Each structure stands twice: as structure tokens, then as C-alpha cells.
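With one protein chain removed, the remaining protein chains of the complex are shown where they sit.
Up next, chain A:
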Amino acid sequence: MGLLSDPNRRKALTGLLTRLNTPICVVCFLAAVVWFMGLAFEPFTLRSYMSENAMGSTMVEERFSSGERALALAKEFGAHKRKAGGMPVDWLVKAMRSRGLEVFTQSFSRKLPFPDENKERYMVRGTNVYGILRAPRAPRTEALVITAPCSPGDSNNQAVALLLALAQYFRNQVYWAKDIIFLVNEHDLIGTQAWLEGYHHTNITGMEYSPLQGRAGSIQAALSLELSSDVITSLDLVLEGLNGQLPNLDLANLFYAFCQKLGVLCTIQGKLQRNDWDTAEGYTHAAQTMMLMVLKQACGRSWGDHGLFLRYHIEAASIRGINSFRHYKTDITTIGRLLEGMVRKLNNLLERLHQSYFFYLLPSLSRFVSIGYYMPAFGLLAVILLLRALDLWVHLGAPALTAVDGVTEAEQPSSPGVLTVLTPLVISHLTGVALYLLPVHLQEMAVEHFPVSETEAVVLTAIAIYTAGLALPHNTQRLLSGEGTEQGWKVLKLTALLYLAVLLGCTALINFSLGFILAITLVPITASITPHMPKALSAVVMVLLSPAFTILYCVFIYQELIEAPVSIGEGWMLFLSVISQGILDHALYGSLVYPLLALFIYPCWLMFWNILFWN
């Protein structure tokens, strides 16, 4: 700090920083990209290990053997499901009760803000059925949850049946120290949300539900099971939850350990692990897996029933059975054993899972990148914003500095008023508020006047407001404060840069992936934008790097990564559905990505747009 208290050296340092500002920024950007891509390179990652002692070395033998019975149950359940035209509540209650569980039901209803066209639902009414296996000699203070969604059609019958078979087997064991809740939820996430809100007696999303009758204390961990075929080739682990929250890494380690023990093929993001990290293919594979995780985490939605548990500080993961064309098959008994082992290990827990990481990226199931390794990639991007802000600050202060030296005292440009910054700030945020509120509230009007469905109305209104926002600020700017001064845009840009840095920094702390994706698209253009650039070209580039286009690129990249590439038209349709899903996720489960983009990121981007058209 002696560096800063010495005016000469301070001057030298700022001089260096302003002179070399652009090269440093470019280097930082490239370094960030390289660093991020390097994360997937195996020698740079850590091998995952079990941190929790209570779940350490396996001394138990899995004895679950009623896989055949589970398959028979699945058929029975399927038949009853068809007969009931939905969840066979009475049959499930009877089935659970006959297995010695305390059975309760919960009915819920939810009117969606607008119809969900992906899942074809608007007015949702359903019933959750759950049975509690009371642990002997335990005082109902701790519980584990196993959940299986009752999906429409024939899917997931095997999961529900396996759940029942496990319940029957578990009931006959004496070693349970925590109550085990077997939950069959209807309407996938909506049912889970209703059950969780009922269990914790909260209401954060305006769901209507009947209060729960039976509880079992604080839930320590949850596993969600999705299984649609009698045999599977691999098990996929899904970790990404609401708002990019992840369960404790030990849960993933536990799953991996049991897959290894029982010889089950396990995948993450649907990708098998490869051992050839030193080849280009091996690296690409790991990078793809990690990129998929980043994309999934960034979108902030819950990728399985487990995702909603995380809000309640319950570590949860979804296990999904995949049946592809591989020859290696695993039968349902083995999956039952795997679950038995995992639940027994979780039953041994003395404390909540807390030993291992909560912030990580997984390039494969056995390797992880911890927060300490991936944060520098974001930090390098954020530092660009700060450097540019410093540069502007120095430039803004420069005339004052020369005045002290006594060289020029003549034309001291009047410092820009507060209005020059405040006006675009307020206008762009009002646009953001409109983008947040209007699509859902104006849907009825839109449907009346245009030949579109409600869902299309919402999405198209959102896009219309987004586009209209581009026209708004730079027109009003001239009306309000007349000719924009050179100082004016610099102050505005300085404010906007710092604002963006804070926004992205906060986002990255909570959801690294979202922060990083936004940073990598927003930082280059926001750092370099000035009113003196060629207007048309810069405008095009800016629009192409705006948040909406980022979403569009993410859709294409995601489809590419899951090996289901789409044409432009299909991509556009997917993009529209992603927007509607984002708004729905916000309304139904409280996902924060839509409000973040609408209320903060988009207005911030508009401020830079304003600078481009500064006159």
C-alpha cells in the first residue's frame, strides 16, 4: 500500500493501467476462457472422495431380493393407474398400509399463470400419497425421503413398484435410526412442491394444499427415483436443482461408490466416464460433460424432483434409469440393492451432510472441480469490468489533476448532473419491470386481439417488450438533457460497469454457471462500448450478445451437447418454450433466473445500449 500512498508511484501505476488497459483486458478475457476450458482437463481436477466418516467404508451387505415382485407390482400399479386415469390413490394407500407403513395423503391444486404447453396442463389437481416407516426406538426427529413420481402414461411404474418393494423390505429390518418417508407424488414437480410446502407449513408459491397429517421430524436427505423399464443399461445421476443449487458432493460420491460396488454403469449428464483423458477425444468428452452441467445449472430450474428439496436444506439427488441399446443390462434387484445401500448409509449419518463441497462442477462422476478452482475463471472476467471502470475514473479525474499541476485551468467542463445517469438508469429499469410484469398480466388482452394461444401470448409479449426496450432509452435521452456530453457517457458507463460487476459477482457467488455465461457474453461488448464506434455494426454486435441471444445460443449448444442437434426453426421453437418454462418456473417454484434477467441484467445491458446511442 506504500505503492498507493506515494503520489509518484501512484501516478506511474495508473498510467500503466490506463496505457495498457486494453491489452490487459484482452489477456484477462483469453485467460478466463482458457482457464475455464482447462477445468475439464483431468490432471487439473481433483479425484472425488468421501468426506463423511459415517458413510465411509462399506461394511454392510445388500440383501434386497424382491426385484421380481417389484416387476409384478409395476404391472399391477400400471393397470390400476390406467383404470383410475391418473394416480390410483386408494390402491397405493392400501398397498402402503399392507406393508406396515403409516399412510397419509395430501391433495393439492394449482392454477398455472398460463397453460404449460410442454406438459399440457393449466388447472392442476392431484394427490400425493406418502407412507412413513417409523424407525424403532427413534423419537421422530430425523427422516429420509425416497420419492418416485407417478407420471402419466406408462412411465415410472417400475419406480413406484420398486419403492413399494423397498418399503416392504425395509419394514422388516431393525437397524433404522431415522424414519423413512416413501412419497409417490403426482404431477411431478408441482406435487413435490406441494408436499414440501405442506411438510414445512410454508406457502411461497401460492399453492393450495391440504395440511399434512403425519410428519417425521427434520428431513436429512432425499432420493428421487425415475425408472421406466424392467431392465436398465445405466443409471444417470441428476444433481442440478432449483436456482442452480447443488446437493452436497458426498451424495454424488455415495452414488458413485455403490455403482462401483455393484457393477452398475453410472453416468452423469447422460455421459459415461472415459479413461483416456490424455487424448483429444477424452478431453472433449470431459469438457462436454462439464459444459452440460454448466448449462443445466445456469438455467436455474430443477432438473428432477430432488431439486426442490434443496431449498429446505435437504440434500437430494435424482437417480434415473436409462435403457439404451447397450448389451450390458442391470436388473431391478440390483437397483434395489443400490438404493438399499445408499439409504442404509444415509441412515448411519450422525449429522447432516456437510463435510464435502456444496459448490462444484463435475467433468465426470469420479472427478470434480471445486469452487476454488473455477472461481478464478470468473474473477478474470470480472476484473476486466473493474479495470475499465478504473480507466474511466482516471480519465474523468484527469482534467482536475492537470489543474492542480497548474498547466491548464481554462475550460473545466461542467461535471455532468445526476440526471444524466439517473434518467437512463430509471428508464431501463422501468423497462425491466415491464418485462417482468406485463407478459403474464397482459396475456388475456393479447389473446383477445391476436390469434395466439395464452402461452404464445406471454412469450411473444416478452419478446416484444424486450425489443421495444431497445428503441426506448436512446430516444428519450435527447429529449431530456439535450446534447449528451463526453463526460456524461463516461459517468454513465462507469456506473453501468460497476453495476454490472456487482450484479455478475453476486450471481456467480450463488450460481457460478449463470454468472459465468452472462459474463462471457456481456463483458467483451460492455467493456469496449463507446458512442464513437460505428453505430450500425456495434448495434448488431451488441444485440447479438444481449441476454436473449445468449439464451438462444445456450439452447443450440445444449442440443448439440446432448447429441440432438436441431435446425434453426426447431431451435427457435425451443427458445420460445424455454422462455415460457422460465416464467413458469418462477411462478411455480420460485426460480430466480427470470426476475434476475428481467429486472437487473436486461436493464443493465440497456444502459450500455444507451451509451452506444449517446449524442
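We adopt the following convention: a residue touches a chain if its C-beta (ideal position, glycine included) is under 8 Å from a C-beta of that chain, and two chains touch if they have at least 3 such contacts; residues count from 1.
The rule we apply is simple: contacts and distances are computed from a predicted model.
**Student:** Which of the following names does UniProt give to the chain that is not shown: "Serine/threonine-protein phosphatase 2A 55 kDa regulatory subunit B", "CCT-beta", "GPI transamidase component PIG-T-like" or "DNA replication complex GINS protein PSF3"?
**Tutor:** "GPI transamidase component PIG-T-like"
**Student:** May I ask which residue of A:Arg134, A:Arg274, A:Arg344 or A:His429 touches the chain that does not appear here?
**Tutor:** Residue touching the absent chain, from the options given: A:Arg134.
**Student:** Would you mind spotting which of A:His80, A:Arg125, A:Arg171 or A:Arg344 touches the chain that isn't drawn?
**Tutor:** Selected residue, touching the omitted chain: A:Arg171.
**Student:** Thinking of the whole complex, not just what is shown, which of A:Arg9, A:Arg63 or A:His313 touches the missing chain?
**Tutor:** Missing-chain contact among the listed residues: A:His313.
**Student:** Of the residues in chain A, which ones touch the absent chain?
**Tutor:** 1-2, 4-5, 7, 100, 102, 134, 136-142, 171-174, 200-202, 215, 217-218, 311-313, 350-352, 354-355
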